[in-house]
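Missing here: one protein chain of the complex. Every other protein chain is in place.
Note that the chains take the letters A and B in the order they are written out, and that residue 1 is the start of every chain.
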Amino acid sequence: MKILTTVKKVVDVELNIHIENGAIIEDGLQYVINAWDENAVEAAVQLKENNGAETTLVSIGGDDNIDMIRKCYAMGIENGILIDDPSLTAPDSAVFAKVLQKVYEKGDYDLILTGKQAQDTDSGQTGIMLAEYLDVPCVSNVIAIEVIDETKISVSRLGDTGTEIVELTLPAVVTVSDSINEPRLPAMRGIMMAKKKKIQTMDLAELGTTPDEVGAAKSEIAEFMKSETRQAGQKFEGDAAEITAQVVALLASEAKVF
Amino acid sequence: MSPLLMSALLIVGLAVFGRTMYFKIRLLMALEPTNRADHITQRLKNMVVIAIGQKRLVGRKREWASGIMHAFIFWGFCTLIIRSLTLYGEGFIQGFQLPFLGDEFLIGYLYVCLKDIMEGIVLLMVIYAIYRRAVLKPSRMHNTKEAYLVLGLIGILMISDLLLDGARYNLIVLHHNPGDLHFFNNPRFGHEFLWTPVSVGAASLISGLGSAATGYLLVAMFWLHITTQLIFLNLLPTGKHFHVITALPNVFLKSLGYPHERSKVLDLEDEAAWEDESLGLNHIHQLNWKQGLDLYTCTECGRCKEVCPTYTTDKPLNLLDFNDSLKFELLENADNLIKRAALAATLKDADDPEKIEEIKAAMAELNSKKPLIGEVISEDALWACTTCRACEQVCPVTIEHVPRIIAMRQGQTLMAEAYPKELNVAFKGLERNGNPWGIGYDKRADWAAGLEVKTMADDADVDYLLWVGCAGSFDDRSKKVSVSLVKILQKAGISFAILGTEEKCTGDFARRAGNEMMYQMVAQENIETLNNYKVKKIIAACPHCLNTLKNEYPQMGGNYEVIHHTQFIAQLVSSGKITLKNSLEGSLTYHDPCYLGRYNSIYDEPRSILQSLSKEGLTELDRKGQESFCCGAGGGRMWMEETIGKRINLDRAEEIADHKVATLAVACPFCLTMLEDGMKELNKEEEIRTQDIAELVANNMA
Partner (left out) sequence: MANILVIADIKDGVLKGSTAELLSKAKQLGAKTAVVAIGSNIESLTSELAAAGSDTQYMADDPSLALFSAGPYAACVVEAAKAFDANMIWFGFSETGKTVAPRVAAQLDAACATEITDVTLDGEQIQVVRPAIAGKVIQRIKVNTQILVAVVRAGAFEATAGLTGTENAVKLAIPAADLRAVIKEILSDASGDIDLADADIVISVGRGAKDQAGIDLVKGLANDLGAGFGSSRAMVDSGLMAHNKQVGQTGKIVAPSLYMAMGISGAIQHLAGMTGSKTILAVNKDPEAPIFNVADYGIVGDLFEVVPILQEEIKKIRG
């Protein structure tokens, strides 16, 4: 089985994000692998270890994606593709999906694993759109993958009514939830060997497509704004009976909940 | 007596002994090198105080009686060496005397007296020892046949010599010396037997025997003594009594400066090391010779187990067995290791590259393939250790247990990738944001908001760098300690700054968990930052930070004067920059942090501060100072769940709660967290307030 995993570099969400004049201040920010894509990488590596799958990752970006790709190598991914093209400045999910479609068509993959959403956009669209472009089935928010045979896999998905067990015919796209696994720390030995591994870098032309074919972004970010943080309200300490009665009274009179 | 027999016995006995020792030494020489040839004077001093002086036995309040017991057996042995030489001489020449110890010299008489009394004392101590083993049965001891055998042999040695002299006395005094035996009779000092009451006592026990029988008894006792001695000598290298020979050298060769061998800064780029799995301690052949000597020297006394916080809370780390298992493994591989060393010696002369490859391959073949972890030492045992050093502190023969554990962890983390995966969260956090919680590095200085604390970026021209540490920066409870410390420094008008968001975890927990890669990464970055700012003096509020900055960063080019905040506060008090009010109400006790006390020998300054603060004075815990009981968070255990046995922090909290104090003073953020949690679990967090010394000082300053 040949697996293609997509990894995106995103801003470290642990950091404070400062906004000035509608834009994010880059100074002091650091970028890391999208946590959900890390789950996808781990899932791919596990399929390699347990089912002998062949693993490839693809990332869209520039030179500063290389560290991230090497970390994935250290986790166990065997091949890496970096798509670096000047026209891809402000891609939206559809643009990413189109590029990924071309990457897919250049290779011969059975399963595409991607994180269910990216930590910077929280959109959750790319994987599903990719499936639509490729006209392959897709299941999202997956928490377990089981290989049935060369053509079929069974996945567990967190749906609205419960956990759905879905049988998927390959090729297919699967977007994973963080509940699927605990990504391993890149192994020391792996990190050493990853330093020497090659990364296949391509621009759109080498990929066999053009900026026109990929298309322009269908929407753009006009402005960033600070999100309103909730403020602390009233805090009551003291005799449990007294303060609880007080609060309930306020819930009724002030908050009008009861 | 009989020169022929004496020669035969000596030749055989010593030859066998020599051969055994030769192989034992060759085995050590076949292990990895380490340098212990420095600071001879300091080493001699250690040997005199710890080994000869038996400091850790006699100087220890706990088990003082058994300490005295062993000390006298040992001192007895030392004194009786001279006696033995005299006896060997007697085997050849009747009436043989060592120079200066004959009856013309007072020393001779004094020695004879000393020898006599010592033999009596040793015999009594041996009887006491057998009684302890057989009747009192202290749990730390392994009651083996070997133990009783050795005690028995020592008993026989004492008894035989006393009866020998007793028989002599009877023959000389009672039977008017028919064989013309030599004895001291200097007119100035008197009859020999005036100086040897114990022998005289022994003599009276056998006074019933006739002259001929006494004569036979004397000869029998003589040869019994000699033979027993030579048998005993040859028994020593085969078991735990090897320490009789190796203890003095082992103490002489113990680590100086830092309490145990520092972890090596591994060269992670060295591919050969990855290939032959020599990163960390993975196989027995990777021990160094001092570690081999440690294994020879383990007396199997079990004191290490007794003070180990993990063993006493039912975790599988049994240090006595640890030593024993490794020793067994080492001896199993002795032949191969010695052969390998012989091959290594031929490498020097080989110049043909093919020949060199051949030799190297042959050497690799002789390496031990058996992985230490899993097959010799269990994983649970390895990871249970909190690196508190209680074992090393109490060991009478200064065995260094902890570095082996850390080296094994290095192997597990780097090579086998078999380490507790719960550490991943902490490792990831360390890598990304420089702290084990993984909280954004940009928030590291938030705790200081509004306190008017400078950062080095603002102004690096300050006297001191205040190293806050991860807990002090991010943990809500510990932040209060940082705030208190700032209050104190500002009150005293000290010129200081913090690194703020440029500070990263010192890497202590990563190193103790064997993750050299992570450690080197953060250490490198910190050292660069510190050196760029030309930092000279650092005040650290966390003993783990203190220890790493002070004792380990120099290995990688970071040399700074590092002082713990309690030491600094003590200095401020003594120089009058701050004044302490004697206003702390209620009873107070202090928990010595492992990394402040046992690692850096800082016991007094915290106490002097607390004494000044407390109205009621300071109550000491039983397990205090050098024998303080770990809070359980060291060795990376803070970031792991404790699933086996009783919780260590609970054990300590119970001990403290028994003293019914109002305040528990601590000097480490780990201890603060663990002990406060312990008090919460005992529902005593209102009754007993856990506070850092900085907080107590800040609240009780004039």
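Heads up, the rule we're going with is that a residue touches a chain if its C-beta (ideal position, glycine included) is under 8 Å from a C-beta of that chain, and two chains touch if they have at least 3 such contacts.
As the structure is a computational prediction, the values presented were derived from the model and not from experiment.
Peer 1: Can you list the shown chains that the omitted chain is in contact with?
Peer 2: The omitted chain makes contact with A across the full complex.
Peer 1: In the complete assembly, which of A:Gln46, A:Asn79 or A:Thr121 touches the absent chain?
Peer 2: If we include the chain that is not displayed, A:Thr121 is the one touching it.
Peer 1: Of the residues A:Ile24, A:Ile66 or A:Val147, I need the one that contacts the missing chain.
Peer 2: A:Ile24
Peer 1: Just to verify: which one of B:Asp38, B:Glu452 or B:Asp476 makes contact with the chain not shown?
Peer 2: Of the candidates B:Asp38, B:Glu452 or B:Asp476, B:Asp476 is in touch with the missing chain.
Peer 1: Which positions on subunit A touch the chain that was left off?
Peer 2: 11, 13, 16-17, 19, 24, 92-94, 97, 119-126, 128-129, 131-133, 136-141, 154, 158-169, 172, 177-179, 216-227, 229-237, 240-241, 243-245, 247-252, 255, 257-258
Note that in this section only the chains that are shown with their structure count from here on.
Peer 1: For subunit A versus subunit B, what separation do you get between their C-alpha means, in angstrom?
Peer 2: About 51 Å separates the centre of subunit A from that of subunit B.
Peer 1: Which of the residues in subunit A come into contact with subunit B in the complex?
Peer 2: 12, 14-16, 28, 30, 32, 182, 184-185, 187-189, 191-192
Peer 1: Considering the complex alone, what residue numbers of subunit B touch subunit A?
Peer 2: By the definition above, subunit B touches subunit A via 268-269, 271, 274, 413-415, 417, 421, 424, 427-428, 432-433, 438-443, 517.
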